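With one protein chain held back, the other chains of the complex are shown just where they sit.
Coming up: subunit A.
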Amino acid sequence: MRTKNNNGMGWLFASPYLLYGLIFFLIPLGWSFYLSITDWNLIAPVFHHVGLDNFIKALKSPGVHAAFFVTFKFMIVFVPMVIASSLIVALVVHGLPRFKGLFLIGFFLPYLASGVVSSFIVKGFLSYNSPVNTFLRGQLGLDINWLGTPLSALLLVAVIIAWKFTGYYALILTSGFESINQEIYEAAAIDGVNGWQRFWRITLPLLYPALFTTLILSIGVTFGIFTEVYQLTGGGPNFGTNTWQMEIYKQAFQNLSAGYASAVALIASVVTFISIFIIRKFLEMWGKRNGWT
């Protein structure tokens, strides 16, 4: 095979990607840069070049400020939440001699839910006359407007997304646990290593690759939150859950400010790219310093 010149065949088979990459990546990318310096409103035939006005306006806009901080707030809440829940599931399930696969399949089911559906369920479950709220009001005197305050709304969205991803990440972590050789634990037990040390010195280092994957995946998720926020809060209250996607959707398709939305999207992309790059490097350093990788 290596003797034969496959250049033509290679490019032919790769051509779907080339075509797609051109039409749905390179052209939109260039177009997006161009749009970001115009005031086009998505409909009118005329528009003007406005230089960097869109960017200046965006950097001063409360919606953009909110998107920047809300993303990191989601990260602080969602990432530890989903890592903890998937770790718990993986810890409980991985050593079971029977029905392990059955459990893993069961825990994976929430991943199949549409964000629209999970939002509805939570909305109904926490509606004013729901059993939960009736109980809280009647027994504890707590009248909570779950979607009415920025913090509780943010927490709710984080919980919904964590619910969705727990089983998936647990699958990754379970296979991480399984790659740890049991003999290491036995040897450690002979050396008198106990529970907590065992976790820090053996389990965590050996689990690190799987943990790294789930951390990166979950951090990536926080930059793309849309459906749950759109369905439950519309970005509110008071921009409290206004993610990048929500802000861009509102600007482009509700306010019809295609030019301005492109500028916001450009800022969002740069922020996302740099944030993930820095966090990734930090995680790699953390692993290296501890000698885990």
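Here, a residue touches a chain if its C-beta (ideal position, glycine included) is under 8 Å from a C-beta of that chain, and two chains touch if they have at least 3 such contacts; residues count from 1.
Following the convention adopted for this analysis, contacts and distances are computed from a predicted model.
Asker: Name the absent chain as its UniProt record does, using one of the following: "Carbohydrate ABC transporter permease", "Glycine cleavage system H protein", "C-type cytochrome" or "Response regulator".
Answerer: "Carbohydrate ABC transporter permease"
Asker: Pick out the residues on subunit A that sit against the missing chain.
Answerer: 1-2, 6-14, 16-17, 20-21, 23-25, 27-29, 31-32, 35, 88-89, 92-93, 95-97, 99, 101, 103-118, 120-125, 127, 129-131, 163, 166-167, 171-172, 175, 210, 223-224, 226-227, 230-231, 234, 244-245, 248-249, 252-253, 258, 261-262, 265-266, 268-269, 272-273, 276
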